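All protein chains but one are shown in place.
The first chain written gets the first letter, and so on, giving A, B and C; residue counts start at 1 in each chain.
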Amino acid sequence: MSVTTSSPKLNRIGLPLAAYKGGKTTLCAGCGHNAISERIIEAFFELGVDLQWVAKFSGIGCSSKSPAYFLGGTHAFNGVHGRMPAVATGALLANRRLIGLGVSGDGDTASIGIGQFVHLVRRNVPLIYIVENNGVYGLTKGQFSATADLGSTLRNGVVNDLPPIDICSLSIELGATFVARSFSGDKKQLLALLKAALSHRGLAVLDVISPCVAFNDHEGSTKSYKYVKEHDDPLGDVHFIPSYEDISVNYEPGTTRDIRLHDGSHLLLSKLPEDYDPTDKMAALRMLDDARKKGEHLTGLIYIDTNSKDFIELLNLPDEPLATLPVEKVRPPKEVLDEINESFR
Amino acid sequence: MSVTTSSPKLNRIGLPLAAYKGGKTTLCAGCGHNAISERIIEAFFELGVDLQWVAKFSGIGCSSKSPAYFLGGTHAFNGVHGRMPAVATGALLANRRLIGLGVSGDGDTASIGIGQFVHLVRRNVPLIYIVENNGVYGLTKGQFSATADLGSTLRNGVVNDLPPIDICSLSIELGATFVARSFSGDKKQLLALLKAALSHRGLAVLDVISPCVAFNDHEGSTKSYKYVKEHDDPLGDVHFIPSYEDISVNYEPGTTRDIRLHDGSHLLLSKLPEDYDPTDKMAALRMLDDARKKGEHLTGLIYIDTNSKDFIELLNLPDEPLATLPVEKVRPPKEVLDEINESFR
Amino acid sequence: MTPSDTQVEEARSALQTKKVVNDFSIRVATVNGTGSQTSNLVLLRALFQMGIPVTGKNIFPSNIAGLPTWFIIRASRDGYLSHTRDSQVLVALNPETAEEDVHTMPTGSAIIYDEPLTLDRLRDDVVFYAVPFNKLVTPICRDPKLRKYVRNMIYVGVLAHLLAIDRDEIARALNKQLGRKKKALEMNWAAIETGWQYAQQHLPKRDPFILEPMDQNRDKILIDGNTAAALGCIFAGVTVVSWYPITPSSSLGEALIDYMKKYRIDRETGKATFAIIQAEDELAALGMVLGAGWAGARAMTATSGPGISLMAEFSGLGYYAEVPAVIFDVQRVGPSTGLPTRTMQGDLLSTAVLSHGDTKHIMLFPGSAWECYTMALEAFDLAEEFQTPVFVMSDLDLGMNYWISDPLPYPDRPPNRGKVLTEDDLQRLGRFERYRDVDGDGIPYRTIPGTPLPAYFCRGSGHNEQAEYTERPDAYVRNMDRLARKFETARQRVPAPEVIDHPRARVGIIGYGSSHYAILEARDHLRQQANLETAYLRIRAYPFNEQVEAFVRRYAPVYVVDLNRDGQMRDLLKLDLPAELTPRLRSVRHYDGHPIDARHITDDILSQEASL
Partner (left out) sequence: MTPSDTQVEEARSALQTKKVVNDFSIRVATVNGTGSQTSNLVLLRALFQMGIPVTGKNIFPSNIAGLPTWFIIRASRDGYLSHTRDSQVLVALNPETAEEDVHTMPTGSAIIYDEPLTLDRLRDDVVFYAVPFNKLVTPICRDPKLRKYVRNMIYVGVLAHLLAIDRDEIARALNKQLGRKKKALEMNWAAIETGWQYAQQHLPKRDPFILEPMDQNRDKILIDGNTAAALGCIFAGVTVVSWYPITPSSSLGEALIDYMKKYRIDRETGKATFAIIQAEDELAALGMVLGAGWAGARAMTATSGPGISLMAEFSGLGYYAEVPAVIFDVQRVGPSTGLPTRTMQGDLLSTAVLSHGDTKHIMLFPGSAWECYTMALEAFDLAEEFQTPVFVMSDLDLGMNYWISDPLPYPDRPPNRGKVLTEDDLQRLGRFERYRDVDGDGIPYRTIPGTPLPAYFCRGSGHNEQAEYTERPDAYVRNMDRLARKFETARQRVPAPEVIDHPRARVGIIGYGSSHYAILEARDHLRQQANLETAYLRIRAYPFNEQVEAFVRRYAPVYVVDLNRDGQMRDLLKLDLPAELTPRLRSVRHYDGHPIDARHITDDILSQEASL
């Protein structure tokens, strides 16, 4: 993985960065999801992806809205809550030339959508699947999702006492072929991982920690809830969402970084060392487990398997898209029907 | 775990074994599910479980029919396909005194039901959850489920090329507190595990390999398919289901046993050694992974955690069942409503 | 002799004199999982080959082995292809139901039974033939496991002899059924022979039922609706199939797999020109179909009631985001799990409005196996023309039973892919608005992924003509009104009803789906028994074409035949017809899970007519 940060005026297919932008975001200022959109724009621009062949998919949630805010004018399907994997699978089978990019939230993926996610992983559908993970349901105003940290607290005092689903270790357990974690504010790492995902054949799962500035509940937010109450809330108004700057971090492989979020809560990120071998499944699971025990979120390309067949190969599909096969290829000749009729005589 | 095999005429609450039996099975003769029913009957009889408090749950499938064939006359809810966890959760919260016993199939759990299963595990609902695992959809005549082994073949020649979901390692990954695997024909082990599950507080996942005599597709069934064709199928009739005897095995902890199924396919079972420590999560995952690589199915109590709170405790429920709390406990007095009305003035 | 004895005696002698040729039905009562389905299909096929109009109804339980199952073969000289409640010949092999089975038979019936059951003690107004199946089976089958199977082939031989079925046709039918499995053929033939010989030697004919060759099936085929439907999909050029097994739709999915593997592998490249995915559930199945439909593929799924319920949310997305999809609902008895192996037309109303909000769906109602095929072709055209999910409402009776049919016709036109703009179109037009009603028919234009930009953003949330997200009330209303307009357009494009007018008819009958043949027969009953001439309209699609309204205007009362408790087609008509016409509608309902029979319709109409 090499990281390119200098972006020339035009990319290799002659397009400017602007061509990769999308509509104006309607997400909160400072929302991690916006930062991820930025990185997607950069990654697709820098690799010179032909936008005509991009297909964006999402479910429902703040995160799932974001495909309207990057790669504008590309083909996109914003489906129903938690069921994006099915829609993406169908579309990518119909047209294997499409470059599938899915954006989901932790509620969309780990709560309502976990069933479809599990089977998406099993099928190794060639899709980049980004979970914009904030531990809450942003769009419905801050309830816990299934990735909420144990002990985190909502504004109304409700405490989460269920263990979080770890998207990365779950994916590895299920046989995912590309599993990475990053942080929305880690421009360099996230960009690099997106580019790597773009070149992976098969499903690429990217679990991106993406704090919600409106209803944050990340690790330590018991503390953060108190913090908000004591320091920052002279308004007593649940309808007020302050604007924040984007958080941005940059730290070295093999190190740990303590990130202070806008509401005073903390996030411990630890980046995989450069010499880490991401091809050993059990080692990857153990790394994740160790980090978790230390209260850290392990980031980087955690696991990769480049040998497994993707779903397109397994189904033995032709090179041309199924969607546009000519009628001669998809309607057998009259003789075949005659033969079939004969078999019923 | 001590194993009692000698059954006195009456159990500790004075009931005969017959009191624990159910209706006549309508499953195929020789179906593994029937053997499991037998063990359930024994376990409940031997532990002297008070049947009035038993609540049986199931989804849809041959396996899910089986609750009609054991512990007859007890309370039971046979729901819809793949959604038994929700029904059981609701019932057990409504009445915490119930002894919940859920029976599902691999299709019911790992295909359509995987989403609910994941969340059931997260919640640590106090329920014995048995997956009668045959790798196929028995009731709909033999399609693959999500636990079908890679490379297994159906009668119509369709080959499974998706990796199986391993109920045990998935459960452990998700934080399950009791995870065991057994084989329908291993009377001694299965009985012991059922008894252990009955005394566990929290969710007990039992993945029981339970061959389908009608549509078997277990490991090696590519071979078995051929085998059937060559040896046993002078009828060429898909509508004919031969009757088989129950398979029964008995082997020592720490050893491996090669089981020949009725259709000629083989199943490699390896039993955990006696000194195995089932409290180390990562070790458990590694054991499972190692066995899998050898083509073996690891059996025994693979993981247990007796410290985690179950869902009833987490919800701070009273000792009496919610369902039957008297009206004074569940309808606040008039003064409360007055106070509330006042707050809206 | 008591008087009743005399009557019996009379009946008996009547039997021996009057032959009943090609006009009776055979009921075979066995235990499922014993392979009797093969025996029954051999019989059915033999009759078919003899040129006799024949139908087979399989009444089977929802399990794999060990429960009672019945197969009813009706031979009808007059060409009635519907179910009958009464049978005249019984094969009683299931000890569990044998007594009840015997009691349901009319006087004068012929009953073949397993000797140890001693059924002859039960009645003396029928003819009994005892066959010692166990004794017969032992010499021909060494493997005890297989004996319960071979027993079933023996009754084929017994029946063949008693009813005078052509032995060559039995042999041909067996060949057809078993294909090239030599060992299997030998063993089965031996069993049939044994039965035949036993009957020849020990069972002198004492009943009047006889089969004689006819010439009614020239060029016909014998096929189940699900196979026909699968073939329709294949010749429609389906490319993406996602399904989840559920009785009685599974055989549609499985037929697709079988035929696609055979006929849709590209000769040159060896590649599959299709993707068939067994989804993890029905939500996913329809989700994949919508994804594929959006991406330009002809995509479909097949399911039954519980699956339809699970597809509710995605169906609404398909309607509102305007994505083509074809959904086969092979209906079974609900509510809930209900009776999975019994037939019903119970999902009409809930499917018509499947999903929350103002959702409305196009439905097609095949009335024969042949239409399962042709409507599959039409469904894909309609789905793409109207960019919306199209539900093909089959049922277990149509889908899983075997029907005599005209051969399946090769499609006479290329697929209609609807208003899809290509790269060239876009360049020529210079602009593209996904949800603009350019032609005034409510149907907008679409592009498919891979077409040059700008593309459109497909979504289930509020959108304007440009497919942009909007919450504006005016844009919302415009869009919903256009969708309503589109539905109106569909009214005249969906398959028109089949109408049989009659100059002397006052009364009309409306039917649909699998009740078709029973209605045809009931019309004859009504004419013959009560001199009641009826007109008949068979609905083939929803929304209803204007001919439906015209029919209801022409006749009164109009009896709507529904295979459900609530009169669901009657209800849809109530919603759709001008209110002043709805008092004309009456309901004939049948909902016990068995296929409807003509007698039920005749009796119900006559009693309603009488009570006027």
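The rule we apply is simple: a residue touches a chain if its C-beta (ideal position, glycine included) is under 8 Å from a C-beta of that chain, and two chains touch if they have at least 3 such contacts.
Just so it is clear, the model here is predicted, and its values are computed rather than measured.
Enquirer: By the document's own contact criterion, which visible chains does the hidden chain reach in the full complex?
Expert: So, taking every chain into account, the missing one touches A, B, C.
Enquirer: Tell me which residue among C:M187, C:L354, C:L408 or C:V588 touches the hidden chain in the full complex.
Expert: Only one of C:M187, C:L354, C:L408 or C:V588 touches the chain omitted from view, namely C:L354.
Enquirer: With respect to the chain omitted from the figure, which of C:E212, C:D425, C:D566 or C:E609 is a touching residue?
Expert: C:D566
Enquirer: Any idea which of B:A35, B:V49, B:A88 or B:I259 touches the chain not displayed?
Expert: Per the contact definition at the top, the residue touching the missing chain is B:A88.
Enquirer: Of C:L310, C:I327, C:V548 or C:I601, which residue touches the hidden chain?
Expert: Once the missing chain is taken into account, the touching residue is C:L310.
Enquirer: Can you work out which residue in C:A484, C:A530 or C:A550 touches the chain that's missing from view?
Expert: Considering the complete complex, C:A484 is the one touching the chain left out.
Enquirer: Residues on chain B that touch the omitted chain in the whole complex?
Expert: These residues touch the chain not displayed: 51-53, 55, 57, 67-68, 73-80, 83, 85-95, 97-98, 115-116, 118-119, 315-319, 321-325, 327, 329-332, 334, 336-337, 340-341, 344-345.
Enquirer: Touching the absent chain: which residues on chain C qualify?
Expert: The missing chain touches chain C at positions 61-62, 304-306, 308-310, 312-313, 316-317, 319-321, 331, 333-342, 344, 346-347, 349-351, 353-360, 459-462, 471, 473-474, 476-477, 480-481, 484, 564-566, 568, 571, 574-575, 579-580, 582-583, 585, 591-594.
Enquirer: Go through chain A and note every residue touching the omitted chain.
Expert: Contact residues on chain A toward the absent chain are 26-29, 60, 62, 65, 80-82, 111-112, 114, 137-141, 143-144, 146, 156-158, 214, 233-237, 239-243.
Simple rule for what comes next: only the chains that are shown with their structure count from here on.
Enquirer: For chain A and chain C, let me know how many angstrom lie between their CA-based centres, rounded off.
Expert: 44
Enquirer: From the C-alpha centre of chain B to that of chain C, how far is it in Å?
Expert: Roughly 37 Å separates the two chain centres.
Enquirer: Would you give the residues of chain A that are in contact with at least 2 other chains, written as numbers and ranges?
Expert: 115-116, 118-119, in rising order.
Enquirer: Residue numbers in chain C touching 2 or more other chains?
Expert: Where chain C meets two or more other chains at a single residue, that happens at 280-281.
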